[in-house]
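As you look at this complex, bear in mind that one protein chain is not there, while each of the others sits in place.
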Amino acid sequence: MKKFNLLLMATLLLATSCYDRREINHLEIVAGIGFDLSNDNQIEVSFQILNAGALGKNASGGLEPYWILQSKGKTTFDAIRKATYTSPNKLFFSHNQVIIISEDLAKQGIRGIMDLWLRDEEPREDTKMTICEGKAIDILKTKLPHGLIPAYEIVNMIEASIVAAYAPIITPIDHRRLTAANIPCTVFGKIVKTSETELEYKGGALVKDDKLVDYLTETETRGYLWLKCKIKDGLIIAKTKDSNIVITLEIIRAKSGFKPVLTKNGQLTFRARADITGRLGEFEDSKSIVDPTAWPGFIEALQETVKEEMRAAIAKATYNNLDFLGLNDSVRKYLPKTFKQLASSWEEIMPLIPFTFEINIQIIGVGMVKKSF
Amino acid sequence: MEGKYPVSSRQVLALIAMFILGTSLLFSLGQELGRHSWLGIITGFIAFLFLFWLYYFLLKLEPGKSLFGLNEQAFGRGLGTVINLWYLIYFFVLLSVVVGNFVDFINSVILIQTPEILLTIFLTLTAAYAVKKGLESIARLSEIMVFCVFTTAIVVTLLLFDKIDTTNFWPLWPQNWALVLRSGFSILTFPFGETVIFLSIFYQLGGPQKVSKGFFWGSVVGVFVLLVIALRNIAVLGEFVKFSTYPAYDSVRLINIARFITRAEVVISLNYMFAGYVKATTVYYSLCLGLKEIFRLKTYQHLVLPIAALVILNAHLSFSTNVQNVFFAFEVYPFFAIIFQLILILATLIMLLIKKQLGRRRPTI
Amino acid sequence: MRPKEATYFNKQILHTSLGKNIQAMKAIFNNSSDCIFREFTIAEKLKAALIIIDGLINKETLHEDVIKPLMFAYAASEIPPKRIMPYLQTKLLTASEVKEETDISKIIEAILAGDCALLVDNQNTAIIISVKGFTTRSVAEPTAESVIRGPREGFTEALRTNTSLLRRKIKNPNLVFETLTVGVRTNTLVNVVYVKGLAKKELINEVKRRIQAINIDQILDAGYIEQLIEDNPLSIFATIGFTEKPDVLAAKILEGRVGVLVDGSPNALTIPLLFSEKFQTAEDYYARPFFMSFIRLIRYLSFLISITAPAYYIVLTSFDIELLPTPFLISIAASTEGTPFPAIVEIMIMGFFLEVLREAGVRMPRPIGQAVSIVGALVIGEAAVSAGLVAAPLVIVVAVTAITSFIVPALYEEGALLRIFLILISAFFGLIGLGVGFLLLLVHLASLRSFGVSFMSPIMPLEGEEMKDTFIRAPLWLFFRRPKALNNSIRLGKGQMPKGERDKS
Partner (left out) sequence: MTYISIISIFLGIFLIDYPGLKKDKDLNEKIVYGILFSVGLAYALLINSGLVKNSLPYLVLQAVSFFRGIKIPPAFH
């Protein structure tokens, strides 16, 4: 009985070939993708593809570890498929780690890219996504002085940006999560080519309804990161008002955010709050560090810096109704009743809602030296 | 292979839990509720407790008789057989849909180019193999598998800890309670109410006391895992759960611990496969058992393969995109299934009680 | 009791005439050259003959205890013919084991077993005198199950030696050997061993029933018996265990199992067999528990790796490439670049060579075997990679497979077949195929039974209590009860955990 069963299974299996089989050496592994807008308004895709032959131990010298492929088409998918015209093998996207979208294309809209990325099963939703000034292909062609494959180095760079906290890290699923929650704007990180061998990841690009509308300055990005509780590391630089002493604080722990509250008289306000624990990083004055009366001034200056950054972001968000902070969403979450009342006239009300700030800064260490000289 | 099985209460628990998790692990239950899907699950489970009480009552009323036997006893041979045939059709539809769903999932996520019919044949025949080996093997298998599924659900949730955003749950209470109830109804029929098929199996497993203990705790384990997964999906994906085809799969894709523990989703999908396998084999088994009982056969062994052929054809022809699946699960299936899960059971119960009452009175007259 | 074909000539009893008897015997033995008919006279009057098979008897015993007393027994001439046979037995024969027999077939059987038959003129009975003595291999260290700690003796081919080895371990009258004869032509002695009161009656009866039902002309090894009485002849899993160590057999029958010893085979069968037993060795119990528990876990893991590693390699390189972490993918991509075959073909080729090498290593005389493995290692490890035939990671996978499969020798055969099954199924359906293949394997295992016991017990069905001797080996003082599936009686007093010297202050 069982013998027959096995026989049947075996013949069934052998009668068909293995449909989904793909060999590693018959795939072109894409490490990074750049999207550009071509001159004739089509989508131009450039891929950074691993050159497996040049990566092995016994690879002959002279071969680059990666190569660049370019193709264009009417839609994103079309452009990607047309890459097979010139590629020796099928492209493989699961190990693609970064998507770079050029300014021009982002202004036209990235809905197609977003949809393809989430709909298709091969590319991953947690690919890092950035918007670049200039052409995406230039970014991919940059020969970084370190590392084998630039795309993976870019990813490392993006992930390391958390140390400085001057740019957000956004993936397709993050973006879609925000859109699904009716937050109209997403802040993408911005990548800029500064020289032939140098890239910079800093600042934010504002995408509204999947279209690039504006850029954020560093300060605004910082404020945004503060208000979204995305700063875990980084520096706060402040200058005291009267004595002009520059103080640099290294953040060890930070918890920040904002919440809508109704005051007693029914006024809707936002309460922004940050609890920061830090360590003295750099201090210029030799006298005042041991002077206890000078300390409140330093703390105040640091608080002011954080406040300024937050204010900048808030000003940007309320201006022109670019609600990338999710003010709308937060009211909906925490004050659903108020939100219902305000929903119709939200756009007019939003810029008028006051903010209160509460910044707590605690300095827990002065580092390896006690006193500056 | 037939007759009394040495199936322990823990194995019943495992069977029920795996059955409930079966295909519901794949889809997000109460997806239409978005971030309130957990409320839908709880509503469905509370409603199920009533059904459970009903089933328990039925089990206790006539221990040692299957659902089909009870129907015949309640409605007489003729009408009883007709109702039993309807039940078989329900089981058959359920089985086809379960197999179809899994093939669909594999075909749209893992093995894209493999023809659907091949996968259907493959999965159905493997299920048939287990059915031929009998309930004992399935129960033993599920006992191990329930550990796998349970621990995986917990471990995956822990691995996703850094991605969890608890603000996604706010506001906690929905505006539209009617939708919650409606969704609870569809969750009641899928997956909880589907445990009605166990009424056709349980009679061989020993007393109703022992069985119903496993039954109850099994459903508790099942609903616990479902809730954990639903809450995790909401916390990780936020409002996006509404738009994702396979939210659990999507959220697991985001696991990334030090760039080393990553890409765990295929392993998770294997887990779903295991649960689905147990569900499919259980339904399959009770279908065979029902046919055997209706036609008064000695063994069901010979029915397994012809049924497999029918299942393959039906599963292959059933709907093939998720839109259709969701429409079926939300708009159609509850109204079809409730007949078998509640109405007919209730009717049988009432008829049996009346007959019992009459039978008790007759001698005195 | 025995099947009808077993009597190879009609039931006959001895004739009164010695000449006729000798003639008949000669006919039966076909004048075989090793069959000796020693004709002589007792007390110079009474004609008699001894029938022996050369090589099976101890000649010294025969001279001293049989021929000498008979030839020089002059007093025998006065005994009336009627009482001559009892007289011979009680007064003359100094051999230790003597009995009378009239049935020719029984006599033949005894002669073939190494006894000598004494025929006397005018008597229709024969005296069977035990003068067994043949050269056997001495008790030596078993080769297949070697240990660092524990007894070194192994079973030999002689049944009596084996029973004595066992009796020396279990000095208890409840240790029972029941003798059965199987094999129409070979008439092999088979001993069913058990401890009365520990092994279940049904189990003993079932084993005896199945052995008695065997109708075959030859039993040359315990393997014959195993294949003819097992529960699942169509399963690749052996559900009857075997051992060549008396201490292992003793441990097993003391847990309530039944052993089967077969004359001519250095392997004893143990019945029933559980899956978890295949991961146990004698040494687990002789060494301290902590490291042994760790090693047990490693054995389970190794078995899992040995059956899934090649299949998983195929899944990773040919189906779910996205499963590989990126740095790993890069190195695999670099090393597979330029290999001509798909991974499935490579793995089939290498797997084939692995089995060939193993077989060559086993069958070849030891010096040549070593040469074979050196050549194999060079061919597989070095040449194939540098020639660009197979990828280097694949060689690692095959090597890992090979080494892990040797960790659990009891499952080597099953493992090799399962490996091929999983490779094939995952070559068609990727990880899903591997998963479903594993499910099928589990369903199959769950359905297996060995003499009324679930083969997978205590894993399927799960018995929490028994886990202490399954995946780990708990300290001996925790083994309160015998395995549930066999005989759940208590075997250890409470509070046996050693406490050491009490503080005296």
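Each chain gets a letter, A, B and C, in the order it is written, and its residues are counted from 1.
In the analysis below, a contact is a pair of C-beta atoms (placed from the backbone, for glycine too) under 8 Å apart; a residue touches a chain by one contact, two chains touch by 3 or more.
Predicted model, so just to flag it, every value in this text is computed and none were measured.
Student: Out of B:160, B:188 or B:307, point to the residue that touches the absent chain in the complete complex.
Tutor: B:307
Student: For the chain not shown, which residue from B:77, B:296 or B:360 touches it across the whole complex?
Tutor: B:296
Student: Extract the touching residues of subunit B with respect to the undisplayed chain.
Tutor: 89, 92-93, 96-97, 100, 121, 291, 295-299, 301-303, 305-310, 313-319, 321, 323-324, 327-328, 331-332, 335-336
Here is the rule we use: only the chains that are shown with their structure count from here on.
Student: Quick check: more C-beta contact pairs in A-C or A-B?
Tutor: Higher contact count goes to A-C.
Student: Which chain has its Cα centroid closest to the overall Cα centroid?
Tutor: B
Student: CA centre of subunit B versus CA centre of subunit C: separation in Å?
Tutor: Taking the mean C-alpha position of each chain, the two centres sit 47 Å apart.
Student: Could you work out how far the Cα centre of subunit A sits from that of subunit C, in whole Å?
Tutor: Computed value for the inter-centroid distance: 67 Å.
Student: If you average the Cα atoms of subunit A and of subunit B to get two centres, how far apart are those centres in Å?
Tutor: 41
Student: Which residues does subunit A have that touch at least 2 chains other than itself?
Tutor: Where subunit A meets two or more other chains at a single residue, that happens at 16, 20, 94, 124.
Student: Would you please write down the residue numbers of subunit C that are in contact with two or more other chains?
Tutor: Only 319, 322, 326, 429-430 qualify.
Student: So in the complex, which bits of subunit B are touching subunit C?
Tutor: 6, 8, 10-11, 106, 110-111, 114, 119, 122-123, 126, 129-130, 133-134, 136-141, 143-144, 259-260, 262-263, 266-267, 269-270, 273-274, 277
Student: Residue numbers of subunit C touching subunit B in their complex, please.
Tutor: Result: residues 319-320, 322-326, 429-433, 435-436, 439-440, 442-444, 446-447, 454, 456, 459-462 of subunit C touch subunit B.
Student: If we count contacts the way the header does, which residues on subunit A are in touch with subunit C in the complex?
Tutor: It is residues 1-3, 10, 13, 16, 18, 20-25, 27, 29, 50, 52-53, 55-57, 59, 92, 94-95, 97, 122, 124, 152 of subunit A that touch subunit C.
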